[in-house]
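Below you'll find the structure I mean.
On to subunit A.
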Amino acid sequence: MSNWTPFAILALALGGAWAVACVEQAVAGGRVAPAHVLRRAAAQIDQPLAVPAGRDAWLYHLAPPLLLVAAVVALATVPWAPGFRGVDLSTGAILFSAALAYVTPSVFMAGWGAGGPLAVLGGFRFIALMLGFAMPLAMVVTAVAAPAESLRPAAIVEVQHAVPMVIVQPFAAALFVPAAMAVALLAPFDLADATTELEGGAFSRYTGLHAGLIALARKILVLAVAGMTAALFLAGWQGPLLPPAIWMALKTGAVVAGMLWAGRRLPRFELERLLVVAWIVAIPAAIGVIVLAGLITLLFYR
Partner candidate 1 sequence: MVVRPLRPAVLVPDEQAWTMAGVDVQAAGFEAAATPAAASVLAGPERIPEELASAVGEAWELICEPRRVEVLGDPFAAGMPLLEALKERHGEHAGMDHDEHAGMGHDHAGMDHGDMMEITGEPSRDGLVMEAADVALGPLSPALPTGLVAELSLDGDVVASCRVRATLEARRDALAPRAWAAATGDLIAGERIVAVELERALSHAAWLRRSAQLLGWPLLADRAGEAVAALVAEAPESIAFDAARCALEVSRRLVESRAFRSRTAGRAVVDAAGARALGLTGPIARASGVPEDARSQDAAYAGLGFEPVTREAGDAAARAEVRAEEAVAAVDLAQAALGADLPAARRSTVEGPRGPIRHGTTPGAAEAVALAGGLVIGLEWSAALAALASFDLSPWSVSAR
Partner candidate 2 sequence: MISLPVVLATAALLFAVGVYGALSQTNAIMVIMGIELMLGAAMLNAVGFMRYAWPDAASGAFFVLVVMTLMAVEATVGFALVIAAFRNRRTAELDDLTELRG
């Protein structure tokens, strides 16, 4: 963690968000206009700020910064290359889960502060969704850390030098990816801000700088989640020929494109069925994954 790391992380956050926006356009309509993304972002930022119709201006104004901080902290824990391991904490994986856990209050604050019944409904839907998915997210991160015998993301990447974790623990990946997409408010799980259904849901009342911050935070969140998926399950920066950073960029890009493509392919899930699956299938499976991780560690990695 050299003293250049914070600036590198911020630069990565802005550049990565722009790249995710371009990938989104490519997956959506095949018409990529990189300059257009910047122009629309600039136009959006100098719109006037909307006055919240709701009851709580404090929460309304605090939600976008909190979402941005949570996204940047989540991005900071992702190990990108041997030279640039982000915030290299011995508890990096748990810090990643903790950062993602702060997306829920910020979405609720946005919905509650905005005030309209649909915005509040969007906020509550997201809380219900996250309560179901919080367990798989946190447990799978620790299950993946078991073979590496450390919660440091860089160590988890290094333990996958022989075989990526997605092959060793496919169930863990099958639990982590949907939960990660749900946290990043991606398409099949976009129950909190369904455009036509909830009229924009929790973030519907934001304009100007608020809307810009939220759009930026969501793109950084997608990047962080995809980066961590690549690091934890696809052996991060390890790869035969290309330099490590290129491998990590390729894998993250592939995961982002895959998540966005799944969003276009699958209809939005119904909250009731999703919660039944989350509570009755995902949480017991998450506990099973931890037991399995222990066995695999003892059998193969010790």
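Going forward, a residue touches a chain if its C-beta (ideal position, glycine included) is under 8 Å from a C-beta of that chain, and two chains touch if they have at least 3 such contacts; residues count from 1.
Picked so that all candidates are chains of the complex that A comes from, given by their letters.
Model, not experiment: these values are computed from the prediction.
Novice: Check each candidate in turn (1 or 2) and state which touches subunit A within the complex.
Specialist: Candidate in contact with subunit A: 1, the rest do not touch it.
Novice: So in the complex, the part of subunit A that touches candidate 1 is made up of which residues?
Specialist: Going through subunit A, the ones touching candidate 1 are 25, 28-29, 31, 33, 35-36, 40, 43, 47-48, 50-51, 53-55, 115-118, 120-121, 124-125, 187-188, 190-191, 193-201, 204-208, 211, 263-268, 270-273.
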